[in-house]
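Structure first, commentary second.
One protein chain is absent from this view; the other protein chains keep their places.
Then we have subunit A:
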Amino acid sequence: MSQKQEEENPAEETGEEKQDTQEKEGMLPERAEEAKLKAKYPSLGQKPGGSDFLMKRLQKGVRGTISSEPKGALGMRSVEQKYFDSGDYNMAKAKMKNKQLPSAGPDKNLVTGDHIPTPQDLPQRKSSLVTSKLAG
């Protein structure tokens, strides 16, 4: 019985890059990427499409910026930012407003104290709102 001697010398592969070796393992770039991810986050849940992931999506309640927080135990960024109550929300908004660029003329003609204001006297609601730059 003649056994076919396979090339067992891994020196065969020295010319190739490490990534190709990984690909041989998984046969797919996706698998290689998956291995990379699992190496970084060992506690990653087995079912990414499972209910935990979807529940996070359903509960998204904040402006869609990428959080700088590290990913949680499930490997998902916590995009949910609940406020304790409306007071908490208004305080947070006020803080944000102070950080933003100065808005255009909110102080014009505020009427207080002299007489009961009528709708015409009050400044336009959200006068600090800037027109879209697309319309500029």
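Please note the rule applied: contacts are C-beta pairs under 8 Å (C-beta built on N, C-alpha and C of every residue); 3 or more make two chains touch, one makes a residue touch a chain; residues count from 1.
The rule is short, and it goes like this: contacts and distances are computed from a predicted model.
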Requested in this report: Among "Serine/threonine-protein phosphatase 2A 55 kDa regulatory subunit B", "TMD11 protein", "Ribosomal RNA-processing protein 4" or "Cytochrome c oxidase subunit 4", go ahead and choose the protein name stored in UniProt for the chain not displayed.
Outcome: "Serine/threonine-protein phosphatase 2A 55 kDa regulatory subunit B"
Query raised in the report: What residue numbers in subunit A mark contact with the hidden partner chain?
Result: 19, 26-34, 36-38, 40, 44, 48-51, 54-55, 57-58, 60-66, 71, 75, 77, 81-86, 88-90, 101, 126, 129-136
